[in-house]
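A short worksheet on the structure shown next.
And now, chain A:
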Amino acid sequence: MLDTLPLENERLVYARPRTLASRYTHYCPGCTHGTAHRLIAEVLDELGLQDETILVASVGCSVFAYDYFDVDACEAAHGRAPAMATGIKRYHPDKIVFTYQGDGDLASIGAAEIIHVANRGENITTIFINNAIYGMTGGQMAPTSLIGQKTTSSPFGRDTQLAGYPMHMAELLAGIPGTAYSVRRSLHDARHVIQAKKAIKTAFEAQMAGIGFSIVELLSTCPTNWGMTPGDSCDWVRDQMVPVYPLGDFKVADELQQARGRSKR
Partner candidate 1 sequence: MESSIVIAGFGGQGVLFAGKMLAYAGMENGLHVTWIPSYGPEMRGGTANCTVVISDRPIGAPIVSQPEIVIALNHPSFEKYVDKVRPGGLIVVNSSLVTEKCERDDVEAVYIPANLIAEAFDQPKLLNMAAVGAMLARRPIVSLETFRQALTAHLPATKTELLDVNMLILQRGYDAAVPLSLGV
Partner candidate 2 sequence: MATGRIVVDVERCKGCDLCRDACPPDVLRHADFLNAKGYRPIILLDPKHKCTGCALCATVCPDGCITVFRDIPQPKEKIHHGAAIA
């Protein structure tokens, strides 16, 4: 057992969050899925929600997310996490329900489900991992792949004539009235990770306040399928993805701003 207790003249500055299960993840070295998991767990700890939360895992590299959080969890069919979360939340409106979905799952096969969960203003939170590729199946083109991006199913680079354009889900969902909070953040360096965590916290606070659907899109890395080192992957997010997927707040409901204002006072 690791000694993670402070010595006499020390204080603990950072420790692994309680809500993050002790199980080792299967993610590749440097994959920011792990970072996203950790941030969610930290937020659930800080908000005291561990015992109140139900996770809906999805299909993709994060299929085992249910093993990595110490919360009640289930595993949805590909793309259907928002529908399954709807069933749970409607039955347990007093619980915190969140989905964790990748870009193939959310923006492709589950496009209908995510749009309708937003449109109903379903009071759930979605953490959306955009790494511009299908990770689990081995690096195929995703709806979020960049124009010209070479993948195992777009070997000549994504051609818009053949395969359309990168999907901007945070902006798209922000345009739906039932959405209370829709933002995009990135996980490519420490400063952005800190900003991402704040957004995740706000998203869960939106759910706690009961004001509608909240989603945080996180630009994330896939070093293995991109064929880069973890460090280079972060640079690629910064240099290639951020220009295409601008970071920012696309919808922050007035009620949420008011609620946050109140909680700060």
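Per the selection procedure, all candidates are chains of the complex that A comes from, given by their letters.
Miscellaneous remarks
Basically, a residue touches a chain if its C-beta (ideal position, glycine included) is under 8 Å from a C-beta of that chain, and two chains touch if they have at least 3 such contacts; residues count from 1.
The structure displayed is predicted, hence computed values, not measured ones.
Interface remark: chain A makes contact in this complex with candidate 2 (options 1 or 2, touch as defined above).
The part of chain A that touches candidate 2 in the complex is made up of residues 2-4, 6-7, 9-17, 20, 24-25, 27-35, 37-38, 41, 189-190, 193-194, 223, 229-231, 234.
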